[in-house]
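The complex is shown incomplete by one protein chain, all other protein chains being positioned as in the whole.
This part shows chain A:
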Amino acid sequence: MSDLRPTLTYTEAELVQGLKARDEKVFSYIYDHYSPALYGVALKVLNDENAAVDVLQEIFLKIWRGVERYDADKGRLFTWMLNIARNTAIDALRSRAHKLGQKMQEIGNGNFPLEQFTVQQSIDHLGLSKVLDQLNKDQRVIIDLAYYRGCTQEEIAKILDMPLGTVKTRMRNAIIQLRNILKQVE
């Protein structure tokens, strides 16, 4: 999180090394610095605090136990942790949806509860609201369905009732718009 926290006292390589050496101080440091971002992902995916807390613990155990699988050549540590967070949370969501037989039903009757993408009180509330104000609702929904729900292009086309080509174009435009807004917010 170097661009947000210039006072970072460990380099990424030191953090990885510390995790591999089972250094609990490093684990604690990583938790302090990254848990809000990862918890934010779990909350957005699951929209349920209890479930998100369980998933957050699972995420950190996977980081602690799985650091040997982290490959610095393939990306930054934060990217790796975010992927773990997203995948763990989406798996938890799917297993819950599967149990309830919910997902297909929601998609099938075209009644996907898009309103459930509520905005949690984020740490950087001002920054977030500046972004969300400038991103229109359709753009937000399409990004969030892809990132936080793990929906495929086909699923999104079905949910939003639009052709596949339109989904791709809208997604691209939404991300381009997001990037333009972020440049102004920074």
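Points to keep in mind about this one:
As a working rule, contacts are C-beta pairs under 8 Å (C-beta built on N, C-alpha and C of every residue); 3 or more make two chains touch, one makes a residue touch a chain; residues count from 1.
FYI, contacts and distances are computed from a predicted model.
You can't see one chain of this complex, but its UniProt record names it "Anti-sigma factor", from the set "Anti-sigma factor", "Transcriptional regulator", "Fe-S cluster assembly protein SufD" or "Fe-S oxidoreductase". The chain omitted from view is touched by exactly one of A:Ala13, A:Ala72, A:Leu100 or A:Leu182, namely A:Leu182.
One of A:Leu46, A:Val141 or A:Ile156 touches the chain omitted from the figure, and that residue is A:Ile156. Of the residues in chain A, those that touch the hidden partner chain are 1, 4, 22, 24, 27-28, 31-32, 35-37, 39-41, 43-44, 49, 52-53, 56-57, 60-61, 64-65, 75, 78-79, 82, 86, 119-124, 127-128, 131, 143, 146-147, 150-153, 156, 168-169, 171-172, 175-176, 178-179, 182, 186.
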